[in-house]
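Got a structure for you, questions after.
A single protein chain has been removed from this complex, and every other one stays in its place.
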Amino acid sequence: MRLLKRLMTAIAGLALTIFSANARIVVDVNRGHADPLPIAITDLVGSENDIVSGGSVQDYGKRMALVVKADLTRSGLFRTVDSGAFIKSGNALTSLRNPNFSNWKAIGAQALMNGSISLQEDGRLKVEFRLWDVLGSSQMTGLRYYTSPKNWRRIAHLMSDAIYKRLTGESGYFDTRVVYISESGPATAKIKRLAIMDQDGYNHVFLTTGKNLVLTPRFSPTAQEITYLSYHGDNPRVYLYNIDSGKQEILGDFPGMTFAPRFSPDGNKVIMSQAYKGNSDIYVMELRTRKIQRLTKHTAIDTSPSYSPDSRYVTFNSDRGGSQQIYVMDADGKNIKRISFGKGRYSTPVWSPRGDLIAFTRQYKGKFYIGVMKPDGSGERLLSESYLDEGPTWSPNGRVIMFFRQQPYDRQGRGGETQLWTVDLTGYNERQIITPLEASDPAWSPLIR
Amino acid sequence: MRDAIIISLVFHVVVLASGMIAIPMWRDDKPTEMRVIPVEMITVGEITKLRAQEKKPDPVKKIADAKKKPAQRKVEMPPEPPKLASTMPLPDIKSKPKKKIKDKKPIKTAVNRAPRITPKTKPRRFNVGKLAVLLDKREQSEPNIIEKLKDRDFGPEKQISSLDLEQQILSIADAIDKHIFDNQCWNVPAGAKGAAGLRVTVQVRLGPDGELIGAPKVVQSSRMTMPGQEFFRTAAESALRAVRKCAPYDFLPKDKYDLWRDMEIIFDPEHMLNG
Partner (left out) sequence: MLKKMNGVKYWALIGAILLLGACANSNTKTGELDNASVEPPVEKQQEVIAKPTEDVQVETVMVDPATQESLDMAADNALVYFGYDRYDLSSDGRSGLQAQAAWLVAHADVKVTVEGHCDERGTREYNLALGDRRANAVKNYLVALGVDPSRIHTVSYGKERPAVTGTGESVWSKNRRGYTRVN
């Protein structure tokens, strides 16, 4: 009987322990902050005695850290913590694998990137970095790259992408480029040139001379081709430009002006408008066969078409209802539905690469706005506002929108500069992209692979 | 002998089960009977009340705002969905110096912040906690209120004690929530597309000084490494960072250590991302 009692007690005790495992105060936290995550980016450690063209390996390590810092800061999701003189002590190399987390925590860093860079015998650079969870004292990711020194910026962008992805859960957009129209000269006779650059404004190259007026470039999904509008021979037509070869060719043999081109998501087609005898409709051309299909047939202006990422739908701009509004139709031109119903005029719809939103330009009472709405027209949000904001283009992860902004003119007719800007999907973190000259019509490349 | 064990097992299970069912029923019977609140807990309880008051918009201010608005609005934009009602996390409002935001601010704050859940809306959890504490007493080195109350004979007194306990647990939970918010420990994961299913439960064990004992653990931690669950992993990591950043939890009442030694903190970004 005593044994039984003991057993009972033991079992009861066990039951109690099991229950007590769940026995907790439960705290519901549903209020948080959306501040940038404090992250420390240290210079990649490298030898100052190994010299590559343009500097020592150590210099490259510092430059790459700067690029990563700039990328992450510009995203608005990170705040780089300056290590200052704090973390200089100790052997750099051992601390690379075994950072002193309490030091980093003390200066408020929650994530830490460190790494090294060295010169290989074959002349390439070996770049290695690790991302650490400072509060959890653990490694989150680590990657190693081998590259020719001239690619150092790309490698830095790839590192930024890896860090961004690991910490936010979604793809980065730093290893991307932007094609746009560079503008110079007086507004009444602007010289416009196709230009391309990294998304941070570096590695800038002009692609055309400015002899012909060029407008609205857009990337193919491979980022190797651009479709754009050129006034070559005073005949505005849609052209293709191959970035590698520099080759340009006219797309199709349309009797009227072709404009507003955009690639299909698979890159096999270009959708565009043709204006013929005063009426603009939407056409799509198969690039391989050059077969042309007409998608809209209406006396209204139908333009600015953009495919959904699954290629099943096309959103476009039309004034068929009396004023400019945004419409969505099936990819074959059927089931045309109006989706914008707010006051003012809506134009330049562009489908997000994630498929969940359509970005647009809206005009209302003398102002221009960049905004987004769901493909069914609901959930409209305006992200930017100015005298003239126009032409949104999405970062490949669908989180940032780039557009151009024109300043008003003063009374003497001066001013009116155009520049590129980015804004986060939240409507915050508006930033200007620095370009050598004035800039308009940006188009963001997909992730370069 | 074997039968006896089985019988006793069944008996215990029945007792436990009936306890689980019965205790909440007592409480629901006379929810207004709560009279005795341990003095040392009032501080935390007061915070709860104070916060509730803070939430109330100042009526005077509200009127002032309402008066201001028509005058301030230069651009007669149609009523747009508030900007902050985003599917994306929102960086600090202060960081964007925009006029139009200013005059909408009061509304936004209200929209953005999840309504406070009042104690009475979550009885189930308290019951579990309450039961747990009751059961946990075996492991407790010194007798607590429950222990003392348990020795008394009268039913009504027990009733009060359970309410009491609930109040204490609630106050502690609210204090921790407030601590995490006030110290900006939780940075909501950025970029999550559909916030649904990103609720993260973290199990935490604290020492008597409020320091973390061992690593906080994510329930469902296996999900963190699954492909395609990057957003959950991000959410989970943000929750772990929050728990660690906010340690030590040394503001908790030392004499109630038994109550807060083990706890679960649930981080739910849904209001932040979709609200």
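So that you can tell them apart, the chains are marked A and B in the order they are listed, and the count of residues begins at 1 in each.
Definition applied: a residue touches a chain if its C-beta (ideal position, glycine included) is under 8 Å from a C-beta of that chain, and two chains touch if they have at least 3 such contacts.
Quick caveat: nothing in here was measured; it's all calculated off a predicted structure.
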- Note on the structure: Neighbours of the unshown chain, displayed set only, are A
- Of A:Gln363, A:Asn397 or A:Asn429, the one touching the omitted chain in the full complex: A:Gln363
- Cross-chain touch to the chain not pictured, restricted to A:Asp43, A:Asp71 or A:Asp441, is A:Asp441
- Query: Among A:Gly123, A:Gly321, A:Pro408 or A:Pro436, which residue is in contact with the omitted chain in the full complex?
  - Reply: A:Pro408
- Where chain A meets the left-out chain, the residues are 186-190, 192, 213, 215-216, 229, 231, 234-236, 256-257, 259-260, 273, 275, 277-280, 301, 303-304, 317, 319, 324, 345, 347-348, 361, 363, 366, 387-388, 390-391, 406, 408-411, 413-414, 416, 441
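One rule holds for everything that comes next: only the chains that are shown with their structure count from here on.
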- The chain A residues in contact with chain B across the complex are 3-4, 7-8, 11-13, 15-16, 19-20, 22-37, 76-77, 110, 133, 135-136, 165, 167-170, 342-343, 354, 356, 364-365, 367, 379-382, 385, 397, 399, 424-430
- Item | Touch list for chain B against partner chain A, complex | 1, 4-5, 8-9, 12-13, 16, 75-78, 80-81, 83, 85-92, 95-96, 100, 113-114, 117, 122, 125, 128-129, 131-133, 135-136, 138-139, 169, 172-173, 176-177, 180-181, 184, 186-193, 203, 215, 230-235, 237-238, 240-242, 244-245, 259-260, 262-272
